[in-house]
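Partial view: only certain chains, each at its native spot in the assembly.
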Amino acid sequence: MTVNYNLDVSSTSLIGFIKLQLRWRGSIWKSVVMELILFTSLFSLVTIIYRTNYFLSEKQRRFWDDFTALFDQKLDYIPLTFMLGFFVTIVVGRWSDIFQNIGWVDTTALFIATYVRGTDEKSRILRRNILRYMVLTQVLIFRDISMQVRRRFPTLETVVAAGIMQDAEKDKYNDTALKYNKYFVPIQWCYSLLYEARTQGKISADVMLNEIMKQIGDYRKGLGQLVNYDWVPIPLVYPQVVFLAVRIYFLLAIIGRQSVLIDGEPPKDPNPIFPLVPFLMTALQFIFYVGWMKVAENLMNPFGGLFSPLGPSTWSFHSP
Amino acid sequence: MTVNYNLDVSSTSLIGFIKLQLRWRGSIWKSVVMELILFTSLFSLVTIIYRTNYFLSEKQRRFWDDFTALFDQKLDYIPLTFMLGFFVTIVVGRWSDIFQNIGWVDTTALFIATYVRGTDEKSRILRRNILRYMVLTQVLIFRDISMQVRRRFPTLETVVAAGIMQDAEKDKYNDTALKYNKYFVPIQWCYSLLYEARTQGKISADVMLNEIMKQIGDYRKGLGQLVNYDWVPIPLVYPQVVFLAVRIYFLLAIIGRQSVLIDGEPPKDPNPIFPLVPFLMTALQFIFYVGWMKVAENLMNPFGGLFSPLGPSTWSFHSP
């Protein structure tokens, strides 16, 4: 759910800032609003119980004063800032690695268009098939790691319908009896076509054949890396510990932040406005921390719609 | 808006420091001054209302004492330092990746000058065209990701006028019916020219042809990476949360930093100088934090004038 906002930040003025904040799709506001409402409701409920005369006796309220103050003070035990800072950095690094490995057919397409010669129909189809198989590999993999692509291609039939696979190929693919990495069967088809092209003299030198083979190999490696990233995520304990810490912190803040002590002393004149200050600040803190956490949640699962593999595929159909 | 200041810091003395600070273009002062004036004005306004006798009664002022103290204390809830520190580090890393991928034609130009032989006019034009197409690709991409280059080349006609594209090529380019990555059509032209040169014996070996092809491929990959970086920015939530935190912090500081408590106690003799201390310190804090934030804002949008692609292009026209 990455939304492009470059133009908005291109002027570094206050107006750019306001524009940036007013965006809704993929924004902090959208990702935080529901939980913020929940937090505010619970906080208000506790405030009402605590500050009005309907629920607690004077003595109970005095106990509650100390209780919340104690809680407020101990909230610091939870090392939110560091956990989030380090965790987000790791997740961003991983996300950017994944982004490098998505697999682009462009360079290879250009090489194939140059090295695989022949202007007859058969040569054209040959070139097209090689690229189609590369795109097909990508689609097969993204179907398993991205919900959005899965929804677009729920079955192999839909892939055939989109013209990325042919019926005969689908059967051949289904007949392949591999338990792992079946994804890469189309790459093998690519390679066969290329070797054939070399034998027929459509590729005029071994060094050219080898160059294309290597590039497709790198493409495959990138996709394989995606599969691995999907297969071995960041150890479960890490996100659990971080996300739990954030939520527990604000759950306890509902009690702790009722306290209005100033340097350990209550303000001299009680005033109904005072409790609003810690509430306001805690709500802001909520927005910032939960927003920060959302960065991590978003990036940990980058294939929830980030990339549409159809881009390159469409391209490759028109190119050679 | 990167300004070169290396010479100023080359002596690590106090004088070097002062020289560094006195620079204006691209400096902290320039980027902070407007917002600092705004902040100072608002802060002064609140101070005048609070500290003079015209607006508040004595009782109101006592309430205000507690109110600002409470605010001051709760300001710490906003984890500015960490957010900025981690965020700037990520942005700087990304910026330096982008910088690596700008695309330099130099090495390739030298290879072409060596490998593509022939002293006749046709060979010279051939060599020149290959490089021109490389530069053209760069221009086409930068037109879409850099405001400044867009301003220099608002239409393809202006690119033609600058001699980077020919009229016939413009038409051919416009006729290409690609939805994505149309940028790389000139690379295809490069490749055709190179293959032709090999067939005509102007390049004497397949291994040489392949080397140039590979280098142009790497060049294209770098430019493709730029397009990707432009297309998938850092998730919106992250800069939103960080920039919002900084601005909210200083908005609330306008209230909170009116307080002059020393270890929870007001100074014994009230003195009009005391309120100046928290103001001065908060203004400094403003300069440092907002300046730090400006580093991130600047680097998130590196193509607001950073690089002039004409440098390499001009070069390549004269070289072979």
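By letter and in written order, the chains are A and B; residue numbering begins at 1 in each of them.
Criterion: a contact is a pair of C-beta atoms (placed from the backbone, for glycine too) under 8 Å apart; a residue touches a chain by one contact, two chains touch by 3 or more.
Everything numeric here is computed off the predicted structure, so don't read it as measured data.
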> Quick one: 2 copies here, how many in the whole complex?
Replying inline: 5
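In the analysis below, only the chains that are shown with their structure count from here on.
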> Distance from the CA centroid of chain A to that of chain B, rounded to the nearest Å?
Replying inline: 24
> Where on chain A does chain B make contact in their complex?
Replying inline: 1-6, 9-10, 12-14, 17, 20-21, 23, 25-28, 31, 80-82, 84-85, 88-89, 92, 96, 99, 104, 106-107, 110-111, 113-115, 204-205, 207-208, 211, 215, 260, 262-265, 267-269, 271, 273-274, 277-278, 281-282, 284-285, 287-289, 291-292, 294-295, 298-299, 306, 311-312, 314-315, 318-319
> Hey, which residues of chain B end up touching chain A in the complex?
Replying inline: 31, 34-35, 59, 62-63, 66-67, 69-71, 73-75, 77-79, 82-83, 85-86, 89-90, 94, 147, 177-181, 184, 187-188, 191-192, 194-195, 206-207, 210, 213-214, 217, 220-221, 224, 228, 230-241, 243-245, 247-248, 252, 261, 263-264, 294, 297-298, 300-301, 304
